[in-house]
Each structure stands twice: as C-alpha cells, then as structure tokens.
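Encoded as structure tokens, the structure appears first; notes follow it.
Complex shown without one protein chain; remaining protein chains in place.
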Amino acid sequence: MISIEDIKKPENIAYRRPALLTDNVMHYCPGCSHGTVHKIVAEVIEEMGIQEKTVGICPVGCSVFAYNYIDIDWQEAAHGRAPALATATKRLCPDKYVFTYQGDGDLASIGTAEIIHACARGENIVVIFINNGIYGMTGGQMAPTTLLGMKTSTTPYGRDAKLNGFPLVIADMIAHLDGTAYITRQSVHTAPAVRKAKSAIRKAFEYSQMGVGLSFVEIVSTCNSGWKLSPVEANKWMVEHMFPKYPIGDIKDVPAGR
Amino acid sequence: MKEEIIIAGFGGQGVLSMGKILAYSAIMQDMEVTWMPSYGPEMRGGTANVCVILSDKKIGSPIVTRYDTAIILNQQSMDKFENSVKPGGWLVYDPSGITRHPVRKDINICRIDAIEGAARIGNSKVYNMVVLGAFLQVKPLVSLENVEKGLAKSIPSRYAQMIPLNKAAIEDGMKNVEIVSRA
Partner (left out) sequence: MAEKILMKGNEAIAISAIRNGVDGYFGYPITPQSEVMETLMKEKPWETTGMVVLQAESETSSINMIYGGASCGKKVMTSSSSPGISLMCEGISYIAGAELPCVVVDVMRGGPGLGTIQPSQSDYNQIVKGGGHGDYHNIVLAPASAQDMYDFIDWGFDLAFKYRTPVVILADGIIGQMMEKVELHPMKPRRTAEEILKAAPWATTGKTADRERNIITSLSLDADIQEKFNRKLQAKYAVIEENEVKFSEYLTEDAEYVFVAFGCSSRICEAVVDGLREEGIKAGLLRPITLYPFPEKEIARLATQVKSMMSVELNLGQMVHDVRLAAGGKCPVGFYGRQGGNIYTPEEISAEFKKFNGLE
C-alpha cells in the first residue's frame, strides 16, 4: 500500500507554490486575477534566477500591496507614476530587471503621461498592466477602460459615450510608438491562458535586458466584486464582453520581427 | 576699489558678452565680480543691459541704481541711464544712432565710434570689443594682459583664432576714444 509519505516524494510533486511568494495572506478578493498574475511573476523571477537583480514598482490600486507578496525589493509609487520611478531606476541601475505592476486606473488614467513617455523614450523596462475595466480598490468606479454600457458606481446606468467618452485601448495606442519592443495582451482565466501569460512575462523580462525598448504585457482581468459577479460568471463575462474590445494576442514583437 | 557699470544697448550689439569678457578679465586680476543681466519681457523690446560690478572686496548687493560708469549704445539706453551715472562718473557712448546726446556737466563723457572701429578691423562682430577698449582707456581697471586672459576664458575654444582680432579691436577702441567733456 502506498503511504502518504511515498506520495509526497519530490519526484511526485506536480505543483509547488513559488518560493518567491511570501507567506502573507493575500488581500485580494476570491476570483481576482491579481493572485494568479502575482504567482506567475514570482515564478518567472524565480526560474530566471534574478531575485537579486529585480526591482518591482507597485502602483496605487488593488495591487498597492504587491510588495507584501513577492519577495523582492519594491518601490511603492504615487498614483500613476510607476513608469517614472522605473525609468530612473533602470537608467541608474542598468543591470537590474525593472518592472512596474499597474492597474488600469493607475496606468491608463492618472498615469497616461508617464506610460506614454516611458514608451516613447524606449525605456528598457517591463510593464505589467492589469486591465479589469474598473477601479477596484476605491470601490468599483468607472475606469478609462470601462466598456460602453458597463455599470460601475460612477456610471450606475452604464457607461455612456456622450457623458463619459470612450474606452481607452492603451496597448494599441502605444504600439504606434517606436520605443516599444513587445506588446501583448493576455489573460489568466484558464490554465492554457495562464501558461501563455507566463511565457509572455518571461519574454518581456528577457527583452528588458536586451536594450530593445519597453515591453508591455496587458492582462485582461476580472474584478468579480467590482463587476458584482461570481468568479465563474466574471470569467464568462470577460470572455464575452472584454475580449471583443481587448482581443487576446501579441500586438507587436519587434525582436521577433513582428 | 569698487566699480559699478551698466552696459546697455540693443540685443545683438554684444552687450552681454562684453560684460562677460570684462568680468572674466577682472577675475584674472583676482577681483570679485558680479554680472547681472536684465532678463524677461524687458529684453523682448530689443534692448539688452547688464550690470557688471568689479571690486577688490566681496560684493554685497548686485542690484544698484547708480553707476560709476554707463556704457550706452542706443538712444533708449541713453534716456534710461544718463541720469543714473554718479557725479564724477563716466558715460561712454557710441554716437551712431544717438539723436539726443548727453548733456550732464557733472560727469565725464566720452564717445567711441565703434562701427567705424569694427570696420577698420574688418569684422562687425568685434564692435563690442572696440567699445570695451574705449572704456578701458578711460578706466584702466584691468590690464590688457588680463583682458586677453579673460577673452581666452570667455570665447569658446573653437573660436580661439578670434582672440587676436578681439584684442586688436580693444586696442583700436583705446586709441580712438574721444573725450567729449569732463566733470
């Protein structure tokens, strides 16, 4: 008979929490995409063996406490300013892997100038952009990425283009800038999607040391509490509504000739 | 010794750089200096002026309203600064373009036709150095040797070949300055 100890042998381990994820209990809502993205970022850093050479920049938003969860050095930026911090960090410490981790309110609203100019300058940094179409941390207000018709606490009757304008499709915008090397849009709602997102993040980290310009990984995400849906319903809603506006796939991959 | 000088004229006459070369020359003579330009909308009208103070002691206020010497290169500046020369001070001016000549009797007045001087040297850019020469003739505060050093410091090294020309212009100004009246 096989004992539990036999089962727990190293060669039988199919999955292990990445060593770089700390023991802190995450504050994210159940079903939120942040936890998954944190995990794959931690895995990439761990697998590349670059913990000692990585500096992360947190935004203001739900992931403001990302520094509690991944065991690397972190800077906590003012709202929207992460690309400015990353610019200086990378230019002053070119041997470091520097990434920002930003939500859509942080990156696409208050921090639009900072992200666009970091892209235009071709900073050799990685930007991980969580796009869930809503302000999560402050309680579900409209974000620049909120879809038309989508209900939020500041668009209680649905986003109306006349009143609120149109959603901002940041990744496509910055694809026009010569300073960007790699722009991709991914998601983490299924196991294959998670694997693809992880390899995209790994590629972005690798590119950041090649001096080819800015790498941008957008993760189309859910905010089930903000969307007022169960996690499963949120994933379904994302596929049906977010993906048509924010299609998954590579937008630009200059080093690969695309 | 403390000499408070206003240099005033049109932009393009080399007012600011004349002040800079004078100030640098004084540094070469181990003096203290300040060089304070007027900037902002005042410059937009085409006039430019700079206050240069040379002193053998630490300089307090860089802002003065009465000058030991006024170097005046256009009519607007004449109207503005003639009365700010201290009694017994010097007014050095270029008469070309001047329609109302200075009238004060309690100051020393001299004139230098610097356009003519620059023409003699064969380069209109050294106009301001002819004026500087005139000033140094009536107020020999800085030796020619130190002015030459000051020139070398002020002129970008790619124009180093211009130094002899500038020196010649200064000498021309020294020779051709004309005393109009004495206090």
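To keep things simple, chains are lettered A and B as they appear, and every chain counts its residues starting from 1.
Keep this in mind: a contact is a pair of C-beta atoms (placed from the backbone, for glycine too) under 8 Å apart; a residue touches a chain by one contact, two chains touch by 3 or more.
Note that the structure is a prediction, hence the values are computed from the model and not measured.
Touch with the chain that is not drawn comes from one residue among A:V25, A:L92 or A:A191, which is A:L92. Note on the undisplayed chain: of the listed residues B:Y24, B:Y93 or B:Y127, the one touching it is B:Y24.
Residue-wise, the contact with the chain that is not shown comes from B:V33, picked out of B:V33, B:V92 or B:L141.
Within the set A:D73, A:D160 or A:D178, the residue that contacts the chain not displayed is A:D73. Seen from subunit B, the chain kept out of the figure touches residues 20, 23-24, 27, 32-37, 39-40, 59-65, 153-154. Across the interface with the omitted chain, subunit A contributes residues 51-55, 57-58, 64, 67, 71-78, 81, 84-89, 91-93, 96, 113-114, 116-117.
Heads up, the rule we're going with is that only the chains that are shown with their structure count from here on.
Rounded to a whole number, the gap between the C-alpha centres of subunit A and subunit B is 64 angstrom.
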